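Removed: one protein chain of the complex. Kept in place: all other protein chains.
Chain lettering (A and B) follows the sequence in which the chains are written, and residue indices restart at 1 in each chain.
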């Protein structure tokens, strides 16, 4: 990502701080930074969310479209992740510079959402006519600013956007013998919601010195040689686990990180679910009158 | 000392060898390298073959994948045979990952011509139901090590893999039109009796002709010619590339040598195929 240059002294300061469980911005090792989340920010999308995690800023839009289901799984819908690293976020993203990162984020997300419980709880509802028509959800992720912990921010925003997604209800009227005909429901409020109960949140643990921290800032990412990424569900199960960055980890520290990641992930999911409920209530109370906070 | 000479003056180094009617690797001018062929090595393919020239200097593996497709409207009873040669960056230091190089494209086209002209695939075996369903054979040759004369190695691998290819029996329900793979019936071969074999030659200094060039020899050659022959002696492919001209006599010499080479290779591949069946 951005090439941040730190002197040896600055690095030592961060590493020693982490060792004493006190980070540069005053957090402890297991704390996230302040998260701002708003759903339904893009009126033209079926669902959307914008998330700010300190300096990190992402926007996620979900668009639903009808397509033919994959031949090997004819009775489910599909998810398509697409990440766009805007050149505004970092000068290195200009041209095709952000492609590798974008691909890595989307494949990590796809892996996290590929667990069977997650896909069956979410995707079975998206099937319209088995092996004929199903919904595909295009999840477009726009990276507006990078300030560390990009993967975590994206995964939280995706889960929020999916929970706010409203897919129109489609009635199937089978004309005799021929192809089934689809009819959109007349009531615009009649919509299908996505069950995000089994959707995971990503927790990245960066190894700094002999300890590990969650939600590393850009400066802390420079100090870390290796990190462990895990996608944690509401129940504390792991649907994706991956060592990233070009360093290695001792098996014992991986076991420790797994436990920390689980607890942090559980907490994160709980907070997110509560916030999403609040957000939902707000929407129903205020209806269309709600003033969107928007981008400023 | 010899190494330095070879690096500094490669052409002169070769000239000195050739004046004694021998090549740096000890071969005679019109001698081919040893060939090792093994068939049916890839279990996931419907037919496969591995060809190695000169103890692994040039290695090509070819796998055939059969798929079902609807035929072209103008040729309703014809299947597809789609040969492609891959030269991955793995096989030579000069190659980098990316789109197919000019050589790979030339070789792919040569393989397509070879299959088309020789008729080595049984056209009837590829047709399941005229106008509705035919087989598409994806014949992919991957070069694993490149030390010259890819044309011969690819041709041998492609033909041997096609001769190894068998297809499952397909039944189509007349009423419902449902397609079903009949796993009870035996798989049928696709190869016809025609067995083309390619032999390549290179010219050095516009007048010296030698067979089966290595990568170094190819870099020095002023012209190359590839001749593919069938059992009955007829030609099914003739490809001449490069600047220097070829006399009728030289060309005849190439064709004669290619016939002998063809007989050798056919014998070898048939032996390998027979030993596999035992």
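Keep in mind that, in the parts below, a residue touches a chain if its C-beta (ideal position, glycine included) is under 8 Å from a C-beta of that chain, and two chains touch if they have at least 3 such contacts.
Rule of thumb we're sticking to: contacts and distances are computed from a predicted model.
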Protein that the absent chain corresponds to, by UniProt name, given "glutathione transferase", "Conserved oligomeric Golgi complex subunit 4", "Exosome complex component MTR3-like" or "Ribosome biogenesis protein BOP1 homolog": "Exosome complex component MTR3-like"
Candidate in contact with the missing chain, chosen from B:4, B:93 or B:278: B:93
Which of A:27, A:63 or A:242 contacts the chain that the document leaves out: A:242
Identified contact with the non-displayed chain, of B:6, B:65, B:239 or B:266: B:65
Per the touch definition above, residue among B:82, B:123, B:220 or B:263 touching the missing chain: B:82
Touch residues of chain B, complete complex, unshown partner: 41-45, 48, 56-59, 61, 63-70, 72, 80, 82-84, 86, 88-93, 96-97, 99-100, 104-105, 108-109, 112, 136, 138, 140, 142, 144-147, 167-168, 170, 179-181, 183, 215
Touch residues of chain A, complete complex, unshown partner: 71-73, 76, 100, 103-104, 107, 111, 114-120, 226, 228, 233, 235-251, 254-255, 258-259, 261-262
